[in-house]
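Apart from one protein chain that is not included, each protein chain of the complex appears where it belongs.
Then we have subunit A:
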Amino acid sequence: MKKRLSIFFSMLLVLSMFLAACGGKDGADSGEKGGDKDAGKSDVPQELSVNINTEPPSLHPGLAKDATSGTVLRQTFEGLTRIGEDGQPHEAAAEKIDISEDQKVYTFTLRDATWSNGDPVTAKDFEYAWKWALDPNNQSEYAYQLYYIKGAEDANLNGGSIDDVGVVAKDDKTLEVTLANPTPFFLELTAFYTYLPINSKIAEANPDWANDAGENYTSNGPFVMTEWSHSDKILLEKNEKYWDADTVKLTNIEMIMINDPNTELSMFDNGELDWAGAPTGALPTDAMQALKDEGRLVTKSIAGIYNYKFNTTEGPTANANIRKALAHAINRQEVIDNILQGEQLPAMGIVPPSMFPENEKGYFPDNDVEAAKEFLQKGLEELGYKDPSELPAIVLSYNTSEAHQKIAQAIQDMWKKNLGIEVTLENQEWAVYLDKVHSLDYQVARMGWLGDFNDAINFLEMYRDADGGNNDTGWESKEFQDLLATSATEGDHDARQQMLKDAEAVFMDDMPVLPIYFYTNNWVQADNLKDVVVSGLGDVQYKWAHFE
């Protein structure tokens, strides 16, 4: 009996030590954190809980350069304009916008509004913010978004004076902006985060104002940030001082940072999140079909393209006919239906349909194997080969990821079957991969591109110069360059649109890039959550959102 007891007690001791350790923590934690969570839950109706995936790298409008930071800034700040529920820019911090005859001078008249700490929002706050981003000493990586303003590029890159930048606060309420060229999409840009104002009083006194929530983090948008717990969560509260506060229904937004699609969906199913999936999070690919069958999946196309770039400077891909053969010989719909399962649109052009509606059809039919074979024949003749088997194997590169790999394997198979071309696959870690693609050390490489604002130039101008930072193909065309150059100074919307379309046609005729599909956003949302606005660019806004 005694033996048993001593074993029993020694184990009990170990166990109780463990339980004691846990118990202590339990009490401490539920006292602090559990408490305010329960308090929040009691006024359920207008509280939104969403996942934003990761820690936003910066919540300073001049330093932000990624979608996550953009998502938070769009709720907390108010630009001169804001993209409305209809997808068009509307007056926001500006109450009146006058545009000069030559479309180069914009005069914004600001409405009476205050920052969350009560300071008035002045024209100087905008001037300050834009010049801050353009000042090379501030290391803003997105400053180029401001280059449409006269003198901006010069000041940012070439040592031009910051005083010569075409933005002037005439008085507290009037901001005059002079552009380098007539820019028909400028009012879209003023809604973009690099164009947001900064409370100059605070920022001048405290350069680190944007590092944490608190009294220094003042904003002028529909919501204010009350807590920023790094890598964990961000809490927003309705901004009662917002000029349009009557429209804002949500009282609180909790943005958590979970970087695992399965967990995100589980939390949604468990009622811990009101939204799962794009644009702020992601859904597991395996769950797509089931969610679609249940009728819960919401799909919206966005301005973004998934494509394969060709190295046009060497190897078989330097031949336009070979490139075209490869582009015609893939069955995009099959890739979408079997691999992606997110109702993406097959891309047979490079500008998304939200900008060029006719691109829903594109420049050629999907899976046109006959045409592909003809192009291949021509290409082989030009290169002096008799048979596709003589062609050296083409190397298809992608950055390491399951989805990219599956797509590459499917396309490898299609090229082999339809054209008899051998393809080898190669994958690299992201930064290594980018380095190789940017230095043209590849043959065929996967890349994606998302528009920053709603204009076709977003998808074209990177191919203007062969040595441009994001061209990556080595392709250049005089005709294409001329069309882009004339479009930049064209004030008439339709004429300009036509020039951009012509430029795209030139591009597609040479096919330095093989378009595969246009991105979609897929998500599920709580049944009673209404009016969350997701724009054609995939930007989400909660200004109008409410629970029924």
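Note that contacts are C-beta pairs under 8 Å (C-beta built on N, C-alpha and C of every residue); 3 or more make two chains touch, one makes a residue touch a chain; residues count from 1.
Following the convention adopted for this analysis, contacts and distances are computed from a predicted model.
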| item | value |
| --- | --- |
| From "ATPase", "Hydrogenase", "Anaerobic dimethyl sulfoxide reductase chain B" or "ABC transporter permease", the hidden chain's UniProt protein name | "ABC transporter permease" |
| Among A:143, A:423 or A:513, residue touching the chain not depicted | A:143 |
| Residue among A:172, A:429, A:509 or A:527 that touches the chain left out of view | A:429 |
| Subunit A, residues in touch with the chain not shown (by the definition above) | 2-7, 10-11, 14-15, 17-18, 21-22, 25-26, 29-30, 33-34, 37, 55, 57-60, 63, 136, 139, 141, 143-144, 156-158, 210-212, 229-232, 256-260, 262-263, 266-267, 269-270, 272, 429-432, 434-436, 438, 447-449, 469-470 |
